[in-house]
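Input: a single structure, listed below in structure tokens.
One protein chain omitted, others in place.
Chain nomenclature is as follows: A, B, C and D, assigned in order of appearance, with residue numbering initiated at 1 for each chain independently.
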Amino acid sequence: MQRFTSALFLLGLGVLIAAIFRNMDLAASTPIVGDAINAAAAQQVGAANFVTSVVLGYRGFDTLMELTILFTAATAGGLVLGKPRGDARPDPEAGLVLRAGADLFFPLLLVVGLYIILHGHLTPGGGFQGGVILAVAFFLPLLARPGTPMSHRAVSLIEGLAGASFIVIGLLAMPEGQAFLTPLLDKGQLGSLLSAGSLPLLYIAVGLKVGSELAGLLAQLAATEASD
Amino acid sequence: MNELVLMVALPLLTAFLLPVIDRLSSLAARWIGPLVLLLTAIIGLSAWSQTGSGAITIELGNFRPPLGIDLYVDQLALLFALAVTLGTLLLWPAEGEQRLRQSTLALLLAGSGSGLALSGDLFNIYVLYELIAVVSYGLAASRGTAAGQAATLRYLIVSAFGAALALAGIALVYQATGTLNLAQLAQLAPTQLNNGQGLAAFVLMLVGFGVKAELFPVNTWVPEVYATAPARVAGLLAGVVSKLALLIIVRLLILLFPQPEALTVMLVLGILGVLTGELAAWRARDFNRMLAFSSIGQLGIMFIAFSIPGKAGVFAGLAVALHHLVVKPALFLLAQRWGGSLEHLAGVAKGSPLAAALFILLALSLIGVPPLPGFWAKLLVMIHLLEQQSSLYALGAWIIMAGAALEANYLFRVASSFYRREAAATPPAAHRTGDLAGASLLGAALAAAVFLIVPLADRIEAMAGQAADRDHYIQTVNPEPLP
Amino acid sequence: MNLSELLIELLLMPLVAFVIGLGMVLMMRKIAARLGRRIGPPLLQPIYDIIKLYGKRTQISHGLIHEIGIIMAVGGYVAAETLLPVPGMNGLADKGGVITLAYVMMIPSLGMALGVGQCANPNGSIGISRALTAMLAYDIPFILVIFGAAYVYGTTNLADIIAIQQQQGVSGWGLMQMPLLALAGMLALPAVMGKQPFEIYIAPAEIATGPMVEMSGKFMGGLFVMQCFQLYTAGVLYTTLFLGGGAYWITFLPKIYAVVAIPMAAAMLFPRYRTEDVIRLMWKWPVLVGLMGLAVAMK
Amino acid sequence: MDTIIILYTGAFGLIFIGIAGIVLSRHLVRIIFAIGLLEAGANLLLLLATWRDGASAPIIVGGRVPALMADPVPQALVLTAIVIGVGILALALSLALRVQHAWGTLDMRAIRLRLEEEIDDAAGIEPPTSADAPAPRPTAPATREGGA
Partner (left out) sequence: MTPLDQLLLLSALTVVVPLFTGNRRITGPLATLLYTGQGLLLLRMAGLGYGSETPVSSAVSLQVLGLELHWRFDALSWFFALITIGAGLLSSWFASGEWAQRYRDSGSSLRLFHAALALNVFTMLVLLASGELLSLFIGWELVSWASFLMMSLGSNTALRYAMRYVTYAFAGAMAVLMGLVLVYTRTGSFEFQAFRDAVPSMDADTVWLLFGLFAAGFGVKMALLPFHLWQAKAYAETPGPGAAFLGAISSRMGLFAMIVVLVQIIGVARLVELPVPFTFLSGRDLLAWVAVFTIIFPTFTALRQHDARRLLAWHGIGQGGYMLLGILIADDLGSAGGLMHVFNHATYQAVLFMSVTAVIHRTGTSDLNKLGGLVARMPLSFLAMLIGIIGLAGLPPMNGFVSKWLVYRALILEGSPLLFLGAVIGTLGTILSVYKLIHNTFLGQLRLEHVDIEEAPSSMLWPMMILSTVVFVTGYFPGLVLDWIASVQAAVGLPVLAHHLGGVHIDKGGLDMIWVVSVLLAGFGVGALVFLSGNRSKRVHQLDNYAGGHFLTADTRYQYSDNFYPGLMHLIGPWYRKSFRWLEGGFVSTVDTVSQLMQGLYRHTHPAFYLLAVVVFALSWVMGGD
């Protein structure tokens, strides 16, 4: 009965979506803000990748909050999952292929991740993407050798300090009367590695933060899964 | 004014560093959170007087809006930022072995709540809303019981569903206007959002953000979560977080969607909320769920009030919201020990007379007995509802009245059972000093408001006037004109 | 009228009432006897009875209230008589009126009730319960009738009522103006007088155990005196309301005796009513007739 | 123009499927994934909001500025939204994991009944009983002893 009603409502929703779609004036949409940013970003922020300019510059506050969400999710997850039970029986160790692959991939992933982070202001990619790769790099050995504990201390330290440094960089501008999250340092040559002021630093913080959060979350889930 | 950013940044910074600090000194970790909140509250208070004459914007990253994100600081926003900070401080939800994580979440709540109140960018609001949602999931589940986690999960599903729809609504707005800055949107709204698409976007955002504002009927999570979460958390959610979500909706209404259709949707849902909430509360058999349903009813009143067009609606709604902001947390502080079945509360006044007296004071104000502040708020709502000369608004007024009568019945059924001569077999434990002190503080504030009602009303009216003034918002932010 | 004349009137009126009341008691007993094919008592029998009762040696008092009750029973009627105009004497008619009279008439009942209550005799209590119930029964039609009369005449002053009727001769009588109300009053009258067949409250058949057993000597005498007044009051009131009252004693006396005699004679043919039956009876016909009468009278 | 219609159809379709998945499923994990789908749809909608045919990525490579650049804002927004989605997904799964461990079920109906029972239990409320009440409905399978 309930499903039937739901299906009826879905039908109605479908019709409504179609109506919204039909009424939308697709041509009318002009990215007024986007175009303005495209025009001004190179000079205002100095990053060749305008998306990065937006992510860390124009909408840096969003990014900070987003990091906070990840952090919150990890904290809340930790709260929910609690401490894994001590008497948990670890999963059997993985096979040779996985172990060898993990060993092989670990440095590779590390390097790729860092590269992506550091070039975030120049090319597609950035702290988030790189951070995920870093997380995988650290999580892979965990899959291969379930017994080895990941250093929670280290993870939480990185997590905390990386997040804090993002804020601190943002705050640094304030004593000079500037607003929070104002890009600092010299903008440099557009397109070079050391350009766009403090953006790369922020991206490093983001990368580390994302990497550690994800790794931590995955590890926690895995540990809980194993403990039952 | 830049330092107001610290109201957001400092709690977040502390939260990030809390695990590190705990490593160094657990005593410091225990105290730094409240201290930081106190500090931010002082920062906020010191800025208070400057916002009286007019609102201010803070252009984050020194980017002129609409390119960058701005914080819009008017008295309303600052008040709510202060409310969330002080509320968190008062209802500091950290206890037990997960103290550290709970403190972290509490700091995050204060920071993100302040941010939400101040933010002047549509997408940023979405992000902050999600942030506060995640914080509340964590806090709601923090008791660690399976029931709490199941309730949180059910909450999460509705909330995430709603948030995704709100995101779709934001996409529709962006499609129509190409900007996300609220001030610029306000400029463009009369031409570009005054159509079906705009209203569809509003509905999606209303429902999405309404989940946290306990909007009927996406509030089914409320009784479950309030019954299973720690009482202080429930107090925070009901008292503070719900108002923040409401604040967003009100901002959207004022700036983006002044169409009568939008108001009517809110009015109807508000009426249904009052009706269902108060009726369900009438039959509730445990303290927490009674408070939960009553909170649904009260939020319904706020929705009704805010659906009155113009400054009057903002004024009336704000009065109810602020009143509830004081009363509900205090009640939940009492629920900390009285959380169980109502039958167990018989004769409890003998053991804890102060708590019983507080409950009565709060209940009196909640149902709107003069001269307590709740009465003035209700009176305002009633006057403005009936001034609309529309039968739907009048219906709202009648429903509010009937709801209040029901509420009087069930609240005083409980209150009078406190004074029954024969006590229950298993009376609840006495309140802890902290809970009682917090509740007393709020109660004292309520009582003090009786004597300060005249200046308070003037302040709130000024605040409402400022908040309801679209042009003031646009001029203050002064978005860069774009082709 | 000066004060001394009024005071004399006030003294005279109860006295006259008492004498006429004695005659009525005598008449009642005569009628009852005649209906029972007996001769009945001699002319002065009521006076003998009173003297005998007051002179008895054994007089049991159950306390002060017992005595005060009897005093109230007599005193209430004494006061009532001053409110009831008779030919030549208006008394306090303009200061009380018919409503006051109706309420003053309840005081003797209350006094008797108090006195009997003090006796602590369960049968006494039962009797009072019956008496008060009966009062509730007959007072409803009675009050209806009073209302109707007062409304139609436009005054509650009994002297005025008489004057109005006297002006127009027999056709101006209440009986002619509002026959239905007069009929209702007539139906209720026997009950107001508390005589057969509405005298269950004194339980005459169970005299050995009834409430009267506590009333010895002058207590009984007091009740006897009260009975005289009771008959007189009911008769005069009805006459005043419906039969044109009296301008002269010559016409007045026959009227009031007839008012008492006719319904009583008819009523004696009926067996005694139980309390419930009194209510049922009184609330049915007299009330119905009275309401109809009111409707007619008020148009 | 056709491309954009197809793309929009995809976005709305994802939203629709997501919603359908949420309301028609009873298994929590499915619902959680359906929410992911819905978010993907919403993200796509956001991306499409100012989509222009033929615009290039808003990156200056080697100092060459493209003639028509895509709007960088939605891209940044979507990036944020995705990360948010991940965070919520992770938390949802953690919760589901705990619930599954505690009660041995992820069926919405069973969870609802069990939840109510536990709340009443914790509050000390006797379940309402009546002589003519229907037979008790089957509750969630008992897992307290057989969970591990």
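Methods note: a residue touches a chain if its C-beta (ideal position, glycine included) is under 8 Å from a C-beta of that chain, and two chains touch if they have at least 3 such contacts.
These numbers were taken from a predicted model, which means no experiment stands behind them.
Remark: the absent chain touches shown chains A, B, C, D in the intact complex.
Considering C:Thr100, C:Gln166 or C:Thr251, the position touching the chain not shown turns out to be C:Thr100 (whole complex). The chain that is not drawn here is touched, among residues C:Gly21, C:Pro85 or C:Gly148, by C:Gly148. Residue-level contact of chain C with the missing chain is found at 10, 14, 53-65, 67, 70-80, 82-83, 92, 94-100, 103-104, 106-107, 110, 113-114, 117-123, 125-126, 128-130, 132-133, 135-136, 139-140, 143-144, 147-148, 150-151, 154-157, 160, 208-209, 213, 217-219, 221-222, 225, 274-276, 278-280, 291, 294, 298. Take chain A: the residues that touch the chain left off the picture are 2, 5-6, 9-10, 12-13, 16, 19-20, 23. Interface residues of chain B with the unshown chain, by the touch rule above, are 154, 157-158, 161-162, 165, 195-196, 199-200, 202-204, 206-207, 211, 216-223, 261-262, 265, 269, 275-276, 279-280, 282-284, 293, 364, 367, 369-371, 375-376, 378-380, 382-383, 386-387, 389, 397-398, 401-402, 404-406, 408-409, 412-413, 416, 419-422, 453-454, 457, 461.
Here is the rule we go by: only the chains that are shown with their structure count from here on.
By count of C-beta pairs in contact, A-B exceeds the other of the chain pairs B-D and A-B.
Separation between the centroids of chain A and chain B, computed from CA atoms only, is 30 Å.
Averaging Cα coordinates per chain places chain A and chain C 106 Å apart. Centre-to-centre, using mean CA coordinates, chain B is 78 Å away from chain C.
In chain D, the residues touching two or more other chains are 15, 19, 49-50, 71, 73-74, 77, 80, 84, 87-88, 91, 95, 98. Every residue of chain D that touches chain B in the complex is listed here, in rising order: 15, 18-19, 22, 28, 31-32, 35, 38-39, 41-43, 45-46, 48-50, 71, 73-74, 77, 80-81, 84, 87-88, 91-92, 95-96, 98-99, 102-103, 111-112, 114-115, 118-120, 122-125.
Residues of chain B that touch chain D in their complex: 123, 127, 130, 133-134, 137-138, 141, 145-147, 149-154, 156-157, 160-161, 164-165, 167-168, 170-172, 174-175, 178, 180, 224, 227-228, 285-289, 339-341, 343-344, 426. Here chain D touches chain A in the complex through residues 1, 4-5, 8-9, 12, 15-16, 19-20, 23-24, 49-50, 52, 57-63, 65, 69-77, 79-80, 83-84, 86-88, 90-91, 93-95, 97-98, 101, 147-148, going by the rule given at the top.
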